[in-house]
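Yeah, one chain of the complex is gone here, protein chain that is, but the others are all in their spots.
Presenting chain A:
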Amino acid sequence: MAVVDVHRFAESITCHAWSPDLSMVALCPNNNEVHIYKSSQDQWERLHVLEKHDQIVSGIDWSSKSNKIVTVSHDRNSYVWSLEGGEWVPTLVILRLNRAALCVQWSPKENKFAVGSGAKTVCICYYEQENNWWVSKLIRKRHESSVTSVAWHPNNILLATTSTDGKCRVFSTFIKGVDTKDPKAGSPAESKFGEQILQLDLSYSWTFGVKWSPSGNTLAYVGHSSMIYFVDDVGPSPLAQSVAFRDLPLRDVLFISEKMVIGVGYDSNPMVFAADDTGIWSFIRYIGEKKAESSGASYSSQFSEAFTKFYGQSKATTANEASESSKSRGGVHDNCINAIVSLSKAGSPKVMRFSTSGLDGKIAIWDLENMEEELGHQF
């Protein structure tokens, strides 16, 4: 198995982020606080508790170059925390939202961050040197429902968003004075703030977890209908693929190489997807060892009880799956995994380590060092 470390930090974890040197992790234990833990000799020690928000902290991101933590919460606020003299000092960011903030991500250059909200808007915040505060610009158009996830393209200007209206959109977030226009790339459309570059209508249900590939050429996002969508050559004529898979829906994805994606979700077991040489994406395997292939139904004991009741009426006899509990499915996590975070340097083409956190309160660290053979040449 590829798991290197598992630790249960709380009852349930909403989101987490790692420090630049990967020695500390900031997480929200499903309340209004952010806890920072440091690992030392196999023990995790709680160093700081950041208490400023009034409601659950829904997103945390830790910038690797400037060492700042940004947190967003259901209380419609955001704070940027800087380390000053061993203590984390918050700076309020006025987002001008009238609904909860749901997700946040620092841009690759860390001069901006994007916040998705339940107010059907995306806030792009940048630092204004003269007034010494963070200003937020809103993308109000286009979204018909809550914005569940945001992802920055490596060029620091394009932003992909997913929403509960089932669509994935790409916007330009060019801000005069903060971004520099790239002379060789970009059409005029790309240099207007809030301009929608692309809208993808592939899904009929809520969409989550959008991510760009390391080069920015491919986009991946998941739909709540147990589907994952891949879009190659994002631009005027994109190549979209919808991959339906057997099991419960995913919540988040991560590109571990240009052609390989790991998805995590309600099955509590990361799934590997890869594109073959012709560019067709498909499900490869679960990351842990999966037992008997699709011949037997690998239900957890919870499901088999429910199904026996359901089918009991028709007097059909089901093979008794009650013995096979969810733990034996390769189970590191016991409950839904809702976040997957890369542990490699930002911008590197291959991700060798990543961490997952979930509703069971555990964070697991996975290492792909020895899995190159098993995963195949796309890795």
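Quick note on the criterion: contacts are C-beta pairs under 8 Å (C-beta built on N, C-alpha and C of every residue); 3 or more make two chains touch, one makes a residue touch a chain; residues count from 1.
Heads up, the rule we're going with is that contacts and distances are computed from a predicted model.
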UniProt protein name of the chain not shown, from "Vacuolar protein sorting 26A", "Actin-related protein 2/3 complex subunit 5", "Elongator complex protein 4" or "S-phase kinase-associated protein 1": "Actin-related protein 2/3 complex subunit 5"
Candidate in contact with the missing chain, chosen from A:169, A:224 or A:251: A:224
Residue among A:3, A:22, A:248 or A:352 that touches the chain left out of view: A:248
Option from A:126, A:193 or A:307 whose C-beta touches the chain left out: A:307
Contact set of chain A toward the excluded chain (per top definition): 204-206, 223-227, 244-249, 294, 297, 303, 307, 310-311, 313-314, 316, 318
